[in-house]
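Accompanying notes for the structure given below.
Every protein chain except one is present and positioned as in the full complex.
And then subunit A:
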């Protein structure tokens, strides 16, 4: 533990650096947004003041963004959160110790036993490579001790646990300044959102300038995005959509042509370099829109070229014929290829985005993940607070003053808001655009209300003009600049609004924004900063208890079991067992093999002897379950149990039937009224083994489950093939050892005793007669008969 401290020192350095790289890169875009509009800045030396101010503010915003992400580290300790990050950590570790090529060829025999998993080819390596690179650079500079690499993921992790899985963007707004800090995560999404933003920024830039240079930059950023997250499909569909809409709006220009052609070709080739993506970009339906638009764009450009050679009348007919023909041909080709099997149809995951009921019926494993649920308005408000109401206003302004780039922003906003509505997780892609658009809305307001009524000496239109190239939001400011001029023409009218109203508006708006900042801090510290591996509970007096059962149990596994034992658990804990306990798992969070998961689910939901057969066939040595009944932890396995049953039923409908686990009234209950199948299934028995002896409270009977508020129905649980190996302090994790086969199967029942045999003990009659005496006229008592009978 003493060592821990020194490491922590090094780690903070590292995390600062990591933060610098992550956030520093996003700075140009932020400057695009925020560079303009220091209203009173242009008093003496506009350029100097402005850059100093914007730099300071950006730096402060970055600092705030960074430190808010440190909540978790301060409250708990530097530890990797959740589930997926553990895998990322493990593979980064592999990468740094064995080198890049070894990593690409990594076959992980410790996961998905007995199948194994080809990690190199089934992973988006962007995150690991990034973390590995930072580690490498730091090592090069001798900043850290060699053993830092163990902690490095935690360091990059600290960059954003605050924003965490939902990737909330910290949006800091000051009069006229907009800056954002992108939340990263040691989950893929962390760097992916940054990559996404950067790609879009470069795309907009290349559309604006029409230069191949920016388009190539966009491709590189896209490549990074592809390497980091499966969400790259969003980019490869949104950019073609943008181009397509531009064509429809007759906003075609050479710039668009250059940008898209370069982007599509180079981006396609680059994206195919990632082993996991491979030939997907030309073989799956998700990517076909991009190809179709590419073909269409070529046809369009060719017709545009012909325009010069033909008369207007000829051209008109040819043009419409050509374009519609091209579109038709592209469409039919795609359909034909899909039917003949050259192109894979939409995968279930994407299909479920359109047909929202699809996953529930066909792919329970997707529907079971809480991140894939639709979004209520509460979670919108929780993540975005006031932005959720103001960003439509920004969108309104954007569309009212449309140009090429704002088309993109509008499309982005609409598609992202749709996806966020379908899946909570995709809120991640929505937040950047929401921040941008509400920044537009707010800065529009401040633009008009904040300025003093004094005349401005130099209309700042000229310094905005060089910056407004940078970003759609920045771009707005050339409009703003114009408005400014406009307003200064209308000086009297401007002054007419009066300083009082202006200051009231400004005050209230600032207050709203302040509330937003407070809200964000609260959300970050309360909701997104608990590392789920370590739980915290609060006593009545406000002191905090840390429940460290997970690590306790994993550490137990690591220390007390043989190195190659196989641990069976539900898939949620696969990555953690592999990462923390370093033991072989059967299934993990990479849910690539549904039938294998269903087999584990079947073992959990059958009775002990049936489960034992399955466990035998899978070579299971230990079974690990999570049980929250003692402390009232609601995310335990009994609460997830119905999903196990459902998934098992999907593959083994003959053996497992969901209805068996319900009471006749259709309820799922663990008390005496529960269905007998449930009360005797392996999961139930493992969860409640010896729980019946435990009285938690004087007010409740023994065996009272706090999570489900019920007294358990089966208190007398005995195991035949399993034995309890370990139960953590608060019973949160329970580990059972699977016994080897017995040499001789004992009978379940007592050997049958028949009266005849026992009585046939041979005794000589003579002796018996001689020895036994008897009483004469003894009263004989007949059993089973009543002495007195009533007359019927």
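Operating definition for what follows: contacts are C-beta pairs under 8 Å (C-beta built on N, C-alpha and C of every residue); 3 or more make two chains touch, one makes a residue touch a chain; residues count from 1.
Operating definition for what follows: contacts and distances are computed from a predicted model.
Peer 1: Consult the UniProt record of the chain that does not appear here and report its protein name from "40S ribosomal protein S8", "Elongator complex protein 6", "Tumor suppressor candidate 3" or "Heat-shock protein 70T-2".
Peer 2: So, among "40S ribosomal protein S8", "Elongator complex protein 6", "Tumor suppressor candidate 3" or "Heat-shock protein 70T-2", the name matching the hidden chain's UniProt entry is "Tumor suppressor candidate 3".
Peer 1: Among the options A:60, A:74, A:335 or A:399, which residue touches the chain absent from this view?
Peer 2: Answering carefully, the residue with contact to the hidden chain is A:399.
Peer 1: Taking the full complex into account, find the residue in A:244, A:300, A:380 or A:736 that is in contact with the omitted chain.
Peer 2: A:380
Peer 1: Among A:115, A:497 or A:546, which one is in touch with the chain left out?
Peer 2: A:497
Peer 1: Please pick, from A:410, A:604 or A:679, the residue that touches the omitted chain in the full complex.
Peer 2: From the options A:410, A:604 or A:679, the contact with the absent chain belongs to A:410.
Peer 1: Which parts of subunit A face the unshown chain closely enough to count as touching?
Peer 2: For subunit A, the residues touching the absent chain are 356-357, 361, 374-382, 386, 388-393, 395-397, 399-400, 402, 410, 413-414, 417-418, 420-422, 441, 444-445, 448-449, 483, 486-487, 490, 493-494, 496-498, 501, 504-505, 508, 511-512, 515, 518-519, 522, 653, 657, 659, 662, 666.
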